[in-house]
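Let me give you the structure first, and then I'll get to my questions.
Heads up, one of the protein chains got dropped from this complex, but the rest are sitting where they should.
Now for chain A:
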Amino acid sequence: MSYHVFVVLHLIKKFQGDRSIYGIYHLLRGKKSSQTIQDSVLFSAQAFFNSLENLSRENWSHLIRSCCSKHLLQEIKKDHFTLTDKGSDTYLMLSKSYSIPAGLELTDWIDIETPFWKKLKMIIQSLSHMVHHKRYYYPVTRQDDIQQWTKNFYRYLKVNRYQISKQLQKEIKTALSTCSDLESGILVYQLSGFQVNGMTIEQLAMLTHSSLFETSFLFKSSVRQLLNQIASKPNKYPILAKIADLDRSASAVSLTQSARKTLKLINRGLTLDQIASIRRLTQNTIEDHVIEIAFQDPSFPIDSFIDENSYQHIQRIIGSLTTKRLSVIKDACGQDISYFMIRLVLAKERI
């Protein structure tokens, strides 16, 4: 429980009441929305993006409530919290015994970590059965696209399954070398294969006498280290690199599907109004896309959305304020500046 409290305090401290606890919740769940992706950078909380994929809304709000009842947090407005003095003290104390695993910070491949992990699990399971001469088994995932992908995988690799299996074992061992034994164990023990069933994160947490959050973080930390290793020396890890498919993921800047469609239409010279009506989406949604694109792609031109003067005006105001809360910035900027313009500047400046 106290690791959970440590994590809550850590995050609330980071966001200083500028985002609601549900904004933070989306971040932890790795929600692919423009707002969440942008927030994670604004508040330097990328490490936590997608770090607790299966966290339920109830558990999260329950946790917040219990921290409140211990007077560690105070609600400054609906669903927005900051640390109390007691909370800050508790946080300092907890930081002595707990930490966030360093590997969590390796966020370069954050968008593909979940598909990569699913594919890896499927490949290991199928290889394990193949080398034990078993054709049929119950797949660990029922996701059709992952199953389909696994089938195709073997078609491209011409070497035989024993060689692949041996090579993959070697690659995993080497690639995990930067991980602690605990991290490697948490990763490997989730894998299933012939006469071996993987364990759930929760079971592993119990087995290692740690909290669920810590075990999830250690797991993410190990996957991220693995991907980092693969990306730094793809030639050393031919099979893992194939599974991760880094080339393809890199070219597709991490835009959401919907934002990508909007980008296409912008490039064809349509106005945001026109795009909204063609796509039957609200103007707000389209603006979200523009923010996302501006944020992800530094070369994206924004002069059709905001003029030079307004840009500099907003920039100055942001510089003079300590908060990143939009409503405060808006008040300071005055009537003529829209929320959209402010968010655009924030995105462009990557603050």
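Convention: a residue touches a chain if its C-beta (ideal position, glycine included) is under 8 Å from a C-beta of that chain, and two chains touch if they have at least 3 such contacts; residues count from 1.
The rule is simple: contacts and distances are computed from a predicted model.
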{"item": "Listed names \"4Fe-4S dicluster protein\", \"ABC transporter permease\", \"ATP-dependent DNA helicase RecQ\" or \"Succinate dehydrogenase cytochrome b556 subunit\", matching UniProt entry of the absent chain", "value": "\"ATP-dependent DNA helicase RecQ\""}
{"item": "Residue among A:C68, A:V131 or A:A241 touching the omitted chain", "value": "A:V131"}
{"item": "Hidden partner chain, touching residue among A:K96, A:R142, A:R155 or A:R280", "value": "A:R142"}
{"item": "Chain A residues touching the omitted chain (full complex)", "value": "54, 56, 124, 127-128, 131-133, 135-142, 144-145, 162, 165-166, 168-169, 172-173, 176, 181, 184-185, 187-189, 191-200, 202-203, 206-207"}
